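Right, one structure below, let's go through it.
The complex is shown incomplete by one protein chain, all other protein chains being positioned as in the whole.
Chain nomenclature is as follows: A and B, assigned in order of appearance, with residue numbering initiated at 1 for each chain independently.
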Amino acid sequence: MANILNGRDNLSIILDKIFAHTSKFIAVSILLLVAWIFTVLLQHSMESITALGFDFVTETKWAPNLEKFGALPAIYGSVVSTFLAMILAVPLAIGVAIYLSELAPAKLKTPVGVSIELLAAIPSVVYGMWGLFYFVPIVRDLVGGIGISMLTAGIVLSIMILPFMAAVTRDAMDTTPDILKESAYALGGTRWDVIKDIIIPYAKAGIIGSLILALGRAIGETMAVTFVMGNVHQISMDLTLPATSIPVTLANEFTEASSGLYYSSLFQLSLLLLVISFTIISIAKFYFLRRKRVGL
Amino acid sequence: MATIINIKEESVLDVKDFQFTYAGNDAPSVNKTTMPIAKNSITALIGPSGCGKTTLLRCFNRMHDLYPDNRYDGEILFKGRNILQAKEDLINLRIQIGMIFQKPTAFPMSIFDNIAYGMRLQGMKNKTELQDRVEKALKDAAIWKEVKDRLKADANGLSGGQQQRLCIARAIAVEPEVLLFDEPTSALDPISTAGIEELVVELKDRVSIIIVTHNMQQAARVSDYTGFMYLGDLIELGKTEDMFVTPKEKLTEEYITGKFG
Partner (left out) sequence: MTHTTKRIIMNNIVMTLSTISAVIGMGFLFWILGILVINGVDALTWTIFSQEGAPPGYENSGLKHALIGQLLIVGAATVVGVPLGILAGTYLSEYGQKAKLAETIRDISDIMMSAPSIVIGAFVYAVVVAPMGHFSGWAGSIALTIIMLPIILRTTDDMLNLVPSTLREAAFALGAPKYKVIIQVVYRGAKAGILTGILLGVARVAGETAPLLFTSFNDNFLNTDMNEPMASLTVTMYNYATSPYEDWQKLGWAAAFILSMFILTLNILGKLFLLKKKGR
């Protein structure tokens, strides 16, 4: 039995050290893990990096059976579908955020807020199924084509990122202190005056950061888009045609890679995707979003 | 019941049988209150925390309307009408009855734009007119000299005391009739506090002032009339110089002599 007046016994000193070192080791391992991920991806991309060089990102022909791997269609698809998604989602998300932050009557604030958060929790494969069975026919009827297209992918993607975007934008707007808003109301401002002159300038960094963060997530989105994009490696201005994106290519073709170069090209795509999204998310984080410390 | 003296000036606001209940509460936070607010004078509202003084203050410009389900009962008369009616034009009301808050609330914009904000809301676009009015407001708030060379600078670069003067300048720029001060110096150092108090006294020639303060000495220094509130009731309203020396209510005396609160 330890005599607390004399200090601790040996066992508790050892346990203390074990606990401290173990937890530190695990925490640091996360950094090592991330570095390892980049390294492995790079390693397995080497074959195609050395064989194809810069042409990988400029060539438009992706024909595995001919050992031709031009990633431009996939990159193009990623960029365009994400761009489409942002155009549709950003205004809606800001509208929802304004509603949640400033407009909703007390009784509705929580249910609507929680509903938006639940929408964000629905797995992307479910969005994909919904997109495939319910949205594709609509697009087919409205704009022609077979329904599986860049356009459908952009729309389904926008619905997918909308809840997250709305929630984080609302959180950013909610950081505005009440008395600052009241000061503007006290001068005869309307709700919109307060939003545009006070809240948005005050929360500007947080709002932009939230939007960029959502962009970073959208670019890596796989399942919702795989169902409705078609995985056709082509570049076209016609949005009703099928297309592909980097994640869609990976999802569809990874298990079919038959040659070393094919395999390596897919890894190069993975590396490219990781680097792009890492960069976008880092920009959001470090330039715009101060870390929210719950409870400080 | 409450001891309310007859004020010798005309009243700019008249509170009549007024009661205020927060959303979701059964009991009112301000109980049936009747009091006059004297024109071109400073009326201080004092009392321990939770007595309802700030709650009452925020009724005069209907700040409570920003949050749903609050309830006003009774009347507050201003310029011959009851401002608690549903059809009251709140934007217009708030131009005529301005408010300064507990902490300086400089808007995220330049000093000039801060002062011009209220006027621009009303549609004033003429550059010269705006510049003149901004300059006048800043002079009236005794801060013109300090900022005249950096009107385009961000207002958040000013010190606390300067920012509060900025807020006062912003409020008087729209030429209100009444100014509501909600503990305006509670976040300021003693020197800035003295400066604000001096400014408030100067302003009473042009506006009628109601000031909520938890600092009795401040009330004694600046105000002409003082209203003491306790647990939602107005206990006594009297001339400041008399009330602090010979209060008529026992409760008032106990508060002033520091027995509670």
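Here is the rule we go by: contacts are C-beta pairs under 8 Å (C-beta built on N, C-alpha and C of every residue); 3 or more make two chains touch, one makes a residue touch a chain.
On a predicted model such as this, the values are computed, not experimentally measured, just so you know.
Touch with the chain that is not drawn comes from one residue among A:S81, A:S124, A:S183 or A:T244, which is A:S124. Checked against the hidden chain, the listed residues A:A71, A:A166, A:A186 or A:A243 yield one contact partner: A:A166. For chain A, the list of residues touching the undisplayed chain reads 4, 8, 12-13, 15-16, 18-20, 22-24, 26-31, 33-34, 36-37, 40-41, 43-44, 91-96, 98-100, 102-104, 112, 114-119, 121-130, 132-134, 159, 162-163, 166, 188, 190-193, 195, 213, 216-217, 219-223, 226-227, 247, 250-251, 254-255, 266-267, 270, 273-274, 277-278, 281-282, 285-286, 291, 293-296.
For chain B, the residues touching the chain absent from view are 91, 121-123.
The criterion applied here is as follows: only the chains that are shown with their structure count from here on.
If each chain is reduced to the centroid of its CA atoms, chain A and chain B end up 48 Å from each other. Listed in rising order, the residues of chain A touching chain B in the complex are 105-106, 177, 179-190, 193, 197-198, 201-202. Note for the complex: chain B touches chain A at residues 23, 61, 63, 66, 68-69, 90-92, 94-95, 98-99, 101-103, 105, 107-109, 117-118, 121-122, 167, 170-171, 174.
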